[in-house]
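Only one protein chain is missing from this complex, and each of the others stays in its spot.
== chain A ==
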Amino acid sequence: MSLSKLWGTARACCSVFHVTKAPFSSIASFQKRGKVLSVQIVRQFSKKPSRIDKSADTKNYTYYVMSLVIVAIGCTFAAIPAYRIFCEQTSFGGLTQVAKDFEKISNMKKCEDRLIRVQFNSDVPSSMRWEFKPQQHEIYVHPGETALAFYTARNPTDKPIIGISSYNLTPFQAAYYFNKIQCFCFEEQILNPGEQVDLPVFFYIDPDYVNDPALEYLDSILLSYTFFEAKSGLKLPDPFDPKNRPSIAPSPDKIPEATK
């Protein structure tokens, strides 16, 4: 059915229904209207499509389809920043994490009904000769309460060794709520020969932990520290630098210089 035929049919229907302005029509006038309408419709459909009509119709069709394609392509391009803005506003993807400032700590309330068991684990790679272990296996802490835990490290060798540690938390959904106030990670720590130190970790679990439906039955978190040996004078990129985020886009300093 061509567009012009559709338009003609619609016009015929409208004209038939608007002819009589009587407020209450009788059955006879209805029948008359029906007959007129059917005649009009048959007339429209029996019209042979003229040549001018056909080319205009195909042109209209092409325009409609092309505009749909362009709109679809535009949507795919616009979806990327739109999704990012959506995530930032609703903090859905964890981009705006829990606000880490002292105001929050001062005002947070302890949640009495949930008791979370935080277990501690320590690792060293085989080449690292520190003895590193947690002082307590686990600690039971309420969300909204700051807690302190200790690790010990000992250097049994006769050379000073510099270590740098990294941590890991499982399960990941609970790790989102685990905030550290102060710890001993990501900074070089030097131990002289034969020395033993206590390494404290001061943390709290965000009170929003109790409001997360995914964490309703999860009461156990594992905090795992690994101590690596650091070579002296090694400048590591700062893991908290916002410019140091992994990305696919090529950065200027990664592109090899052709002119040298």
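Details
Operating definition for what follows: a contact is a pair of C-beta atoms (placed from the backbone, for glycine too) under 8 Å apart; a residue touches a chain by one contact, two chains touch by 3 or more; residues count from 1.
Note that in this section contacts and distances are computed from a predicted model.
Chain not shown in the complex: UniProt lists it as "CHCH domain-containing protein", one of "CHCH domain-containing protein", "peptide chain release factor N(5)-glutamine methyltransferase", "Epithelial sodium channel subunit beta" or "Glucosamine-6-phosphate isomerase". For the options A:67, A:157 or A:192, the residue in contact with the chain missing from this view is A:192. The omitted chain makes contact with just one of the residues A:31, A:55, A:135 or A:157: A:135.
Although one chain is not displayed, its contacts with chain A can still be listed: residues 92-95, 97, 100-102, 105-106, 108, 110, 135-142, 145-148, 150, 172-173, 175-176, 179-187, 189-192, 195-200, 202, 204, 239-240.
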